[in-house]
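Only one protein chain is missing; all other protein chains are in place.
Our next item is chain A:
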Amino acid sequence: MEIRNPSGGAAASAIAVSRSASYRLYDLPDVPGSVLWSLSGDTTAVTLKRKRDENEVSLAAAAQPSAQVGATTLTATFMPADHGPSTSTSLTITVFAAAICNLDPSLAPSQLLGVGNRARYAAAAVPAVSPVSASWSPGDSGNIALLGVDAQGTAEILGQQAGQTPAQLTLTLSCASQDAVAVLPITVLGLRAALYADDEAAIEAGPLLGVGEVRVARAQLVPAQAQLGTATAQWRWSCSSGLQIMGDANAAAISFVANAAGPAWVEAQLSIAGSVLKARQECIAFGVAIVSEQGSAPTALAVGASATLQAQLQPDCEEAQFFWTGSGNVALRSEGASVIARAVSPSSSEGADGLGVVAVIGDAQTQAVIPLTSYAVTILSGDQQPPPTTIAVGAQQTYSVTTNPAFGEPQIRWSLQGEAAGIVGSSSASQVQLYGVRNSESSGDLSLAVSVSPAGTPGDSPDAALAITVGTPRYR
């Protein structure tokens, strides 16, 4: 006798959980008799259902798989009607389930997958019946894609798009014409980074920020309500060279400051459940500099002198508003990116006065400040006394120049108008020597002028002048 399937083929030695299989006894003795079906071993794994034809039964598998392969034995016993010796035949049965596993059997399969990340899942029969064949389906959510299945039945899955509803990864495991199905819900996570003006801001900031401005960057999981379970999230932020993260870069939100102008970015990286998610936020940092038409701005201005200065944006990205600030000793007349600064009274000390401009584009702003010392220029005698206004013909007279306040590295240029005297020696030192050549034509017809300017700044216009008479004027 032999137990086969009702069609006469090989009997199913494995039944998928919650499924059933039918069996029929073939090659019975050619004598009258009856057939008795029985179960032994693990009798909880299947339920035996008799049929009208006593030569045939079906077994319904429980929802739980067998504890081990061949745990249940199905026996058919033929008992002849003449009470002759009975004949038996048996078949071991295994109830099996399909399982989606981590490649590391000590770990649970990950139910979180980042967009753009790949994960591999192993197929397993529980218990390990064989031979089995596995087929996988990523479902129709579009959140995951099945990249391939290797010879061992391992599937490679790609996170395609984040979704609030988990994708259903389905494994169908076939053994002995029986299909066991396992489904693993997989939440696909995305990450986005957003910028805020500060911790209190509820609305996202635009991509522009000024040099010196601080922004808060927050990374947000998509979907926001994703259940992370016990998964540990590890954050790591990075940024382009013109930006600087302020301290801790290992949190979901960070602050950063723009140190230099130019295109920039911040990027959040989240490592979670074997996935690495990245989100980059591009931005543009803009700076402003105060310059003059000649290039760099002057650092000092003589009282009464003025300078035209420009606010120069870098990069010149958009129409900006400019707000100029001076101080009491420097008067400003501004128009947009241009300002005329005029020194009206001496600064209390070098560097005490300055000029500032704030450039505003939308919600972003940056600023530039420069020192602008306002100084008065005075011509004195060589020994710092009130300057003599007469020189005898054939005599030498020393004059000196001082500024109030004094400032470092001044550039000095003496000049003389009139022919009654000449400059002896250098005309660019703090002191100058005049030599009386001949009598003045008229009183005070000789003009000694001096221009004082900071090093590197053009300064040809006289900042102070002194009328001098040489000898006895011909015309009084």
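Assorted remarks:
In this text, a contact is a pair of C-beta atoms (placed from the backbone, for glycine too) under 8 Å apart; a residue touches a chain by one contact, two chains touch by 3 or more; residues count from 1.
Everything that follows uses one rule, which is that contacts and distances are computed from a predicted model.
Name of the non-displayed chain as stated in its UniProt record, restricted to "ATP-binding cassette domain-containing protein", "Anti sigma-E protein RseA N-terminal domain-containing protein", "Endonuclease/Exonuclease/phosphatase family protein" or "Branched-chain amino acid ABC transporter permease": "Endonuclease/Exonuclease/phosphatase family protein".
From the options A:Glu54, A:Asp150, A:Asp179 or A:Asp198, the residue with contact to the chain not on display is A:Asp198. Checked against the hidden chain, the listed residues A:Val369, A:Ala392 or A:Ala429 yield one contact partner: A:Val369. When the missing chain is restored to the complex, the residue among A:Ser141, A:Ser238, A:Gln269 or A:Ser327 that touches it is A:Ser327. When the missing chain is restored to the complex, the residue among A:Thr299, A:Thr378, A:Gln397 or A:Thr469 that touches it is A:Thr299. Contact with the undisplayed chain is limited, among A:Ser255, A:Gln269 or A:Ser345, to A:Ser255.
By the touch rule set out above, chain A reaches the unshown chain at residues 198-200, 211-212, 214, 216, 244, 246-248, 251, 253-255, 257-259, 299, 325-327, 349-352, 354-356, 367-371, 373, 407-409, 454-455.
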